[in-house]
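In this view, the complex is presented without one of its protein chains, the others remaining in place.
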Amino acid sequence: MTANGNQRPPGTDEPAVPDFADALNAFMSHREDPGMLQLLTPEGALVAPPDRTPGYDPELLRALYRDMVMARGFDTEATALQRQGELGLWPPLAGQEAAQVGSAHALRADDYVFPSYREHAVAWCRGVNPLDIIKLYRGVTNGGWDPRETNFHLYTLVVGSHALHATGYAMGLAKKGSDAAAIAYFGDGATSEGDVAEAFTFAAVHSAPVVFFCQNNQWAISEPVERQLRGPLYRRADGFGFPGVQVDGNDALAVHAVTRAALEHVRAGNGPFFIEASTYRMGAHTTSDDPTRYRRPAEVEHWRARDPIVRLRTHLSHADDTAPVFFEEVEEEARKLAHRIRHDTRILPHPHRLAVFDHVYAEGHAVVDEEREQFEEYHRSFADGETE
Amino acid sequence: MTANGNQRPPGTDEPAVPDFADALNAFMSHREDPGMLQLLTPEGALVAPPDRTPGYDPELLRALYRDMVMARGFDTEATALQRQGELGLWPPLAGQEAAQVGSAHALRADDYVFPSYREHAVAWCRGVNPLDIIKLYRGVTNGGWDPRETNFHLYTLVVGSHALHATGYAMGLAKKGSDAAAIAYFGDGATSEGDVAEAFTFAAVHSAPVVFFCQNNQWAISEPVERQLRGPLYRRADGFGFPGVQVDGNDALAVHAVTRAALEHVRAGNGPFFIEASTYRMGAHTTSDDPTRYRRPAEVEHWRARDPIVRLRTHLSHADDTAPVFFEEVEEEARKLAHRIRHDTRILPHPHRLAVFDHVYAEGHAVVDEEREQFEEYHRSFADGETE
Amino acid sequence: MPAERLTLARALNEALRTALEEDSSVLVMGEDVGTLGGVFRVTDGLQKDFGQDRVMDSPLAESGIVGTAIGLALVGYRPVVEIQFDGFVFPAYDQIVTQLAKLHARSHGTIRMPMVIRIPYGGGIGAVEHHSESPEALFAHVAGLKVVSPSNPTDAYWMLWQAIRSDDPVIFFEPKRRYWDTAEVDLSARPDPLHQARVVRPGTDLTLAGYGPTVQLCLEAAEAAVAEGKSLEVLDLRSVSPVDFDTVQRSVERTHRLVVVHEAPVFFGAGAEIAARVTTRCFYTLEAPVLRVGGYHAPYPAARLEKEFLPDLDRVLDAVDHSLAY
Partner (left out) sequence: MPAERLTLARALNEALRTALEEDSSVLVMGEDVGTLGGVFRVTDGLQKDFGQDRVMDSPLAESGIVGTAIGLALVGYRPVVEIQFDGFVFPAYDQIVTQLAKLHARSHGTIRMPMVIRIPYGGGIGAVEHHSESPEALFAHVAGLKVVSPSNPTDAYWMLWQAIRSDDPVIFFEPKRRYWDTAEVDLSARPDPLHQARVVRPGTDLTLAGYGPTVQLCLEAAEAAVAEGKSLEVLDLRSVSPVDFDTVQRSVERTHRLVVVHEAPVFFGAGAEIAARVTTRCFYTLEAPVLRVGGYHAPYPAARLEKEFLPDLDRVLDAVDHSLAY
């Protein structure tokens, strides 16, 4: 059992098969409009017969479904905790579960993930303890977990800056002769930041094994995607000399397939790969945000009908005859997770005040030492810890 | 006569004709390989017959030729002046005359130019006094000219940053309802900077009337273009949602035609346009540079055979029967210009020491005032100006 | 206009509104400043009233925002740029430091850069990382920029209005934890000059100098000190570049002691420059070294630790005691 209470060690369910990318290409070339890749329709039906659907595997789909439900359970609970004043802030993920879980399941354990701040479902799949994410948004820490344990980096809040870290990391992997890959998650808005473009350039020039995974959730806070860029976004990569594809980000199966193909591509030394997963943030940008100020209910309704969890559930129950007990068990597991999180959040210890001075430097700094000393002295000056 | 002693007021020789872009398109679509646009071969022959060559006009070609020779004369003289210790630095332009003069002639007087630091030929065509550029590299000023007089902005040395200024300027032009355009000149290396990518995004989203003119001279100091990007470069624009083309940057006629079409495109409200002019810096990056450390003589020879001035001269003398006296007159003019520059450079006045404090702020600043006062007081303290 | 009770955020909104009305070259731009009215609602309703052409939502790219604003200024506009939070100004730092700050000097005065960059700054609101910083010293060191920060709704209104009318680039730091402070704002009173400090509470024993969010804290400290029989003078510096050293000097000549309070880390912070210069000016007058209360040389901590990091009443009074003990 991993840190998050998740039975499955992260990312081991789908070892890369060398000809998967070929299968995906064959699938794409059979389609009339090779635009956005979709394997499951919003109604839960397969676009092609199972034997012509790359990576089709009901077991995998149930694993994806389970993690999507768990992630939503966690997310819903965290949102509630914020409303109750237990968290300072929460950026809800609801709506983006297929994009995150589908891609995360395509990763190997030794791949390294660079998330932004909303990748709770990816974190879950990697085995990060959800409570560690809670800690961050509760204001207990600016970090939360040891990235080396899960190869899931700390959240990065400065939009786009981690795309370069992923690129550098991937350059390093290649230098070391490893066939692991790096993946950077960022939003549609992030693609405007110069750092993302620079990451594209460096990754392309160095043929770095990095997948750029963009969740185009249609909004950067209040700005619709048309105000951020002139699309189509997935073509951005071509101008930097590497391939980019658009995938239905609410279709976990398609996301999984395309990410798996992308990872094969980059592992083979072909350089970076860009994925635009078209999805939707069903909730607010964060709990501080009021999306009714900038988007119409009809739009939200339109996307609610495309809920990625419903889609997969429909498919599993109709096309695959998954037994109802499976869904009940998953629901129950998610309820337990939410309960555990609620409980554990409330008893999270307050950080020690001296932690302000911890780890500013690895090898010390005279000014920090001096200030820490004065700080301690100052607090000692209050009799009997009256201000503790 | 304008400030640079150039008879022709800048940029008035070629009023935009609405269907020029169509003519260019027609030309392109008749070609087998619609890759790099070339109208004049390196041997000086027209690719298509004159009547099917967009914008073909011997008078224009002579005007281009004249300015190219003048610019090279100026550039050669400035390089010599630097070698003699009269300038601190000089970034030679030799080899890039066709790209610069061809594009500059397509501009209107009310268009606004944002150069980097090597656009001496564009400056010349805009009517900037060459001595003002000399001043900059002599270390007399960090500016040199009043951009409002020629709509030629100050040189920008921080690579790529002016691409955003051009975009903002163009956004402002559109806001004002003007049909003028902005053009930003930068190098192949500059395309790696985040600012250039951000400029592409802003320009595309705002449909700003700006032409991005990239002189791909194959090198960013010692780094060949393959170490900077994965090409082809002209396709960069497409990924940002606007057109980009590659033109033979040593073919002044083609550069002129494509820039004219690009300007029509942006003026019509279609948003930005990207031009990659493939050319070569025949000399050093700057006079501080030693290109023999990083490039092979064969490469330099290859490009020397593609000298843009020779190409145009060959065409004019063979295909157009331009009289030899024309070339002699132009040479003589260039010699005179060089002579004037050499003379005027040597007598350029030293700036006044108090200029250090000038124009730091438009509305003053107490610290500057205090420091200026102390500075004056300090200098007064030396008796009889002994340290003057 | 008669006096109105306004929050600091609302006063800023009114100042923007007034500037947009008075001068058609004024533009407002930034991330989410349009439909949303900004994450703090400082630009609320402006796009509705002045249109998308004058109140523009920008793509998510700070260098792009400032860089295009420079271009807009070149063609005659007066852009008022919003950076969403203090910690997100750094992608624009190059444009601010190498371009915006220098263009006037480089052009020998022919180009002006009448731009305001509004930055909500400082802590105390329990925010996540990068949302509570005080980077003013990083701008004050750069010649060509002016740096100011209002402490109350009235100053917020007038200082922003003045900053927008200024032909110099002004980095305008808004104390975000004071956004919801209310005060009677007299929109018809004539304001002080933008860079003039103000004695907000006279006193005789020691001078407390703050700006932005710490002025209120200094006032509370002065009030608390009364009980101990100490009379503290409080200065609202209002401007960090330039600093109104004349007013500070006059105050110190009266009180002989100075404590500077800001949220930014003390090391290389604004207090250092104030201490250095005031000590030079008042070397024989000062009866104690200029003391500084501020953040530590550490990254701004997680929200649950911020009260340890931020100057508070006790820390200010402690510094006052130290100073008076000399």
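Think of it as A, B and C in the order they're written, each chain with its own count starting at 1.
Heads up, the rule we're going with is that a residue touches a chain if its C-beta (ideal position, glycine included) is under 8 Å from a C-beta of that chain, and two chains touch if they have at least 3 such contacts.
A quick note: this is a predicted structure, and the numbers were derived from the prediction, not measured.
Peer 1: Quick one: say which of C:His130, C:Arg178 or C:Arg238 touches the chain that got left out.
Peer 2: If we include the chain that is not displayed, C:His130 is the one touching it.
Peer 1: Could you tell me which of A:Ala170, A:Leu229 or A:Met282 touches the chain that is not displayed?
Peer 2: The single option touching the absent chain is A:Ala170.
Peer 1: Just to verify: which one of C:Leu232, C:Ala275 or C:Leu317 makes contact with the chain not shown?
Peer 2: C:Ala275
Peer 1: Tell me, which residues in subunit A touch the chain that this view leaves out?
Peer 2: Touch set of subunit A with respect to the missing chain: 112, 141-143, 146-148, 153-154, 156, 158, 161, 163-173, 175-176, 182, 194-195, 198-199, 201-202, 205, 358-363, 365-368.
Peer 1: Of the residues in subunit C, which ones touch the absent chain?
Peer 2: Output for subunit C: 63, 87, 90-91, 93-94, 97-98, 101-102, 105-106, 129-130, 137-138, 140-141, 143-144, 241, 264-265, 267-273, 275-277, 279-280, 283, 288-292, 296-299, 326.
Peer 1: Across the whole complex, list the residues on subunit B that are touched by the chain not included here.
Peer 2: Looking at subunit B, the ones touching the missing chain are residues 88-89, 136-142, 157-160, 189-190, 192-195, 220-223, 227-229, 288-289, 293-294, 350-351, 353, 355-357, 360, 365, 367-368, 371-372, 375, 378, 381-382, 387.
Everything that follows uses one rule, which is that only the chains that are shown with their structure count from here on.
Peer 1: Of all chains present, which has the mean Cα position farthest from that of subunit C?
Peer 2: Between subunit C and the rest, the longest centre separation is with B.
Peer 1: For subunit B versus subunit C, what separation do you get between their C-alpha means, in angstrom?
Peer 2: That pair's centroid distance is 41 Å.
Peer 1: Could you put a whole-Å number on the gap between the CA centroids of subunit A and subunit B?
Peer 2: The answer is 45 Å.
Peer 1: Please set out, as single numbers or ranges, the residues of subunit A touching at least two other chains.
Peer 2: Correct list: 192-195, 227-229.
Peer 1: So which bits of subunit C are touching at least two other chains?
Peer 2: In subunit C, the residues touching two or more other chains are 59, 61, 63-64, 91.
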